[in-house]
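The structure's right below; bear with me while I get my questions together.
In this view, the complex is presented without one of its protein chains, the others remaining in place.
Let's look at subunit A:
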């Protein structure tokens, strides 16, 4: 009986068309994802070559002044995307995943953006996470909105009721068939991702899959509740679609508007101004005024001679440092703002399932704001260690040839462990259970009779 119903469902023309459409869209999304990875890989290779070529050329051109040489040299720090990023590109097409820095002031460099076509960013990426978060709910709605009302509208409901025994059993059977089909579709797409992208079979992919499954089940619970209310097909469709518009479009967009207005990041601009003024005004100031704070920041360098008759780069780099030091307060305030945004977004996300799923998927794939923040923090550490490596050589005007330049290859950022997704997905699970339970209660109360409402 179940198998018969299953094959009956699968064989209907509209279902076949829908499944095919989704398969095609899914495969396109996988290609878009893997193209994104290829572009990132190409960027990594380009910067690796660029760094090597620039070091070689400048070392040749400026063989006698370490300080001047270090004005030119740049060092790459790379946030290499996890293959899973192909499935949830998230913010990674906006954020810079490669930092290419000199040992001069950090604040003037680290917010430099890449080159992007803003129209592409505006429309966003059609990646698998978009298919799952935005389009799958529509498929679920299309499958479910009339499972019951159709029988009533076509007059087959009394017949079905007698045959199925219990109305509840009938509806559970119908929904489970659709759930299996949708989950099957998801599974196929994930399997294709393993082949096409390719995404390795690991715990991250498992977390990604579990989150997606939970999200799909959530939408089935929503559908079940609306079905249980027993409106006509048209009204059910409208209600379900309103849910979709509210949860997938309006809700998150409103939260985003609120966050933007609540935490405006004006510190970004003031950081920008302060680091310039902090550095440049030192050219006209008394040199001691620059060196004093520098030695306070780096007492280990106070034994070096900076006021030798020859032009000394120590003063120059101390001026650069002054730019960073004077902008440090604003820079920190800016990062705090971003952290506050992130935290508040997570709070709101508990109430809006697609938002929660989105944040979870991008966190798993390492393409969210959280990881970008980590990367920026870690960039500061990278810049600091590069600086500290070269400062003594600059300050003593060491021999350029004595440095082992071959060791200065791009470094890679390693993210600290991602969050525990099951815990983070709790609200979604709770919502699903509440919706499902409410659906059951309403369904039971209405009994088997089908009366139209509205």
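The working rule: a residue touches a chain if its C-beta (ideal position, glycine included) is under 8 Å from a C-beta of that chain, and two chains touch if they have at least 3 such contacts; residues count from 1.
Here is the rule we use: contacts and distances are computed from a predicted model.
S.K.: For the chain that's not shown, choose its UniProt protein name out of "TonB-dependent Receptor Plug Domain", "ABC transporter permease", "AIM24 family protein" or "Sulfur oxidation protein SoxY".
M.R.: The chain we cannot see is recorded in UniProt as "ABC transporter permease".
S.K.: Looking at the full complex, which residue from A:248, A:353 or A:400 touches the chain that isn't shown here?
M.R.: A:248
S.K.: Using the definition of touch stated at the top, determine which of A:6, A:272 or A:405 touches the missing chain.
M.R.: In the full complex, the listed residue that touches the missing chain is A:272.
S.K.: Would you indicate which residue among A:342, A:374 or A:438 is in contact with the undisplayed chain?
M.R.: Only one listed residue reaches the unshown chain, and that is A:342.
S.K.: So one chain is hidden, and I want to know which residue out of A:159, A:234 or A:433 touches that hidden chain in the complete assembly.
M.R.: Spelled out, the listed residue whose C-beta touches the missing chain is A:234.
S.K.: Which residues does subunit A use to touch the chain missing from this display?
M.R.: 25, 28, 32, 35, 39, 42-43, 46-47, 49-50, 53-54, 61, 90-91, 94-96, 98, 100, 108, 111-126, 130, 134-135, 138, 142, 146, 233-234, 237-238, 241, 245, 248-250, 252-261, 264-266, 268-270, 272-273, 276-277, 280-281, 283-284, 337-338, 341-342, 345, 354-355, 358-359, 362, 367-369
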